[in-house]
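Worksheet: one structure, shown below.
The complex is shown incomplete by one protein chain, all other protein chains being positioned as in the whole.
So, chain A:
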Amino acid sequence: MNMIQAINSAMDVMMERDPDVIVMGEDVGFFGGVFRATAGLQKKYGKTRVFDTPITECGIIGVAVGMGAYGLRPVPEIQFADYIYPALDQLVSEAARLRYRSGGEFTAPLTVRSPFGGGIFGGQTHSQSPEGIFTHVSGVKTVIPSTPYDAKGLLIAAIEDNDPVIFFEPKRIYNGPFDGRYDKPARNWSAHPAGEVPEGYYRIPLGKANIVREGEALTVLCYGTMVHVVEATIEGLGIDAEIVDLRTLVPLDIETIEASVKKTGRCLIVHEATRTSGFGAELSALVQERCFYHLEAPIERVTGFDTPYPHSLEWAYFPGPVRITEALKKILKD
């Protein structure tokens, strides 16, 4: 399966298992979603379980919170993460706080799916990576898969989770892994081992990172599309790096991170999101606090620049092989 099919399959599996799971969002019903992630679900489960919504993100999330309070398990879609901001009040003030403020009387077991990230010439409003906004909010979990296998297992776990989960789908790798070489032909998931996805139910626990590649020279912390860009770049350079795909940002798998950096003594953080106050800052602070006496070089970050996501200069902006290579040289200098 490609990642879209895996995500579709996760929703299919969960709708089959739990009659309280419902799917809603702009264009998700009859049409099956602008990325086809919900294709066929309305036909299979009916219009009262999979339906199109008006174009109002605050409404979509607000309604989903109410459905959650009733006892349903909604899986709302926000068409692009760039358009999640109108729903911020409902996510930050309501979904994230409902359990806390009601002493556990009411909960918001939503899974908000949203395509995110750049690398597709999406310009300013089809490329953003707003995960740092959500990791800053207490009460929500933030999950980002990097393969079809993980996407399905993590999405099933997210839907089953009783806390609100923001599930960001890296749309650049919906159809195939991306090594950052935008001038090379696209690959698809059929050639990748993680493109093998079981038909039925399985889950990948939230809060567990995945060591994509073991190594001794340094630790690279990354997630989403960047996992593949990092992997291809270090393979090209022949560096013995340990690549940790975080998979869940909150709650974070701190044990895996700590063990890896203590072993390698060096740490590189890579994400597409803008740098200042991005999630990389949190990762860097945690590594510094916990691994200070093991560090042999300053922690480096390769991130998007602190600018809106540009259209024509995308490949200068994107944390691709060129930028990662420079950071690796710096961190491995002595």
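One rule holds for everything that comes next: a residue touches a chain if its C-beta (ideal position, glycine included) is under 8 Å from a C-beta of that chain, and two chains touch if they have at least 3 such contacts; residues count from 1.
By definition in this document, contacts and distances are computed from a predicted model.
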Notebook entry, point to check: Which of the following names does UniProt give to the chain that is not shown: "Energy-coupling factor ABC transporter ATP-binding protein", "Light-independent protochlorophyllide reductase subunit B", "2-oxoisovalerate dehydrogenase subunit alpha" or "NAD(P)H-quinone oxidoreductase subunit 4L"?
Noted result: "2-oxoisovalerate dehydrogenase subunit alpha"
Margin query: One chain is left out of this view; which of A:Pro86, A:Gly215, A:Gly236 or A:Pro310 touches it in the full complex?
Written below: A:Pro86
Note to self: Tell me which stretches of chain A touch the chain missing from the display.
What the structure shows: 22, 48-49, 53-54, 56, 58-59, 61-72, 74, 86, 89-90, 93-94, 97-107, 138-139, 141, 161-163, 207, 250-252, 254
